[in-house]
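All protein chains of the complex are present and in place, except for one that has been dropped.
Showing chain A:
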Amino acid sequence: MGLAGPSKKRKISHDPNNTKWTRSAGFGHKMLLSQGWSPGTILGPDPNNPHHTAASQVGIKVMLKDDTLGLGCRGNQEDTCTGLGDLQSLLGRLNGKTDESVRSEEDTRRKMWIEGRYGMRFVRGETLESTWVTRELKKDAEEEGKETSTEDAEEEGEDEAESSEGKKEKSKKEKKRKDRDSKKKKRKSSDSDDDEDANSSSSSEQDRESDKAKRKADKALRKAEKQAKKERKEAKRLRKDEKRRAKAEKKALKSAIAASSAPSSTASTPPAMPSAEPEPLPKLDKKSKSLPNSLHGSGTSTPVNGRQALRSKWIAQKRMAVMDAKALNEILMIKAA
């Protein structure tokens, strides 16, 4: 509580817990002793009953509550920052995260809330089934939370394609995660392709297509890697190509900023890259052959000379910091949003 806060002065008496009475053995003490009780033990014929609680020994301790603070709410909540998720997304955007990834993050978060006119927000927890029959609580509350409730869809409706796809997702929630993943990939790739075939195909078609795409992607990935290697070698040898590369980097930056699909957080960290998100690459590959090159340039330290090297290092560091939520929180001194 700051200086400006109301001061709560409270006089505490000399012996607020009346230990004097506890120490003096009165009539009650004598009576219990005469009936075979010994100090320190609990009453009853079955003192070792595991069902007994500590309250049988020392009574119940209760905190005095004289305000309307909600459960779990500490009085000094002004000091802690909560709900800075919005700020984080803004910073993310400023620091080169694509609108798309930011928006999808926001969406997942918002979908966890059921928002209404009165501003009460709720996160879905477990579902209480008939407790006797099954005590299985649905652990994956998050997955549940992702589902869009009908009112949600009504309220949001920012991106029609998105929400329609969300609905589809809901209808097939029991399908394997693989499917969903591939769909996500699909979404991302389709975005980069200027929404060519994002929502036209039916679900089954989509599945088949995505499978195909996956196979294709794997192939393409290997190809791309090879190519990238080659190109790196080439770049090492031929400094003439500087012009071309500068152009490519410009393009890459532009693409990163202008929302035409860019590295997500996992993509930027080298070790996770191949396994986690292999599929944006081939598509990109099609579009601009030099892009993978620039990606590598930013993530790992490919020897680049002079001003360029410094600059790319700087960008890489910054990007790393922005991608890492923990680091960002530390920088901004945000406590768990």
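Just so it is clear, a residue touches a chain if its C-beta (ideal position, glycine included) is under 8 Å from a C-beta of that chain, and two chains touch if they have at least 3 such contacts; residues count from 1.
Just so we're on the same page, contacts and distances are computed from a predicted model.
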Chain not displayed: protein name in its UniProt record ("RNA helicase", "AP-2 complex subunit alpha", "U6 snRNA-associated Sm-like protein LSm1" or "28S ribosomal protein S35, mitochondrial"): "RNA helicase"
Residues belonging to chain A that touch the chain removed from view: 8, 10-22, 26-29, 31-32, 34-37, 39, 41-47, 49, 51-53, 55-60, 62-66, 68-74, 77, 82-83, 112-114, 116-133, 141, 151
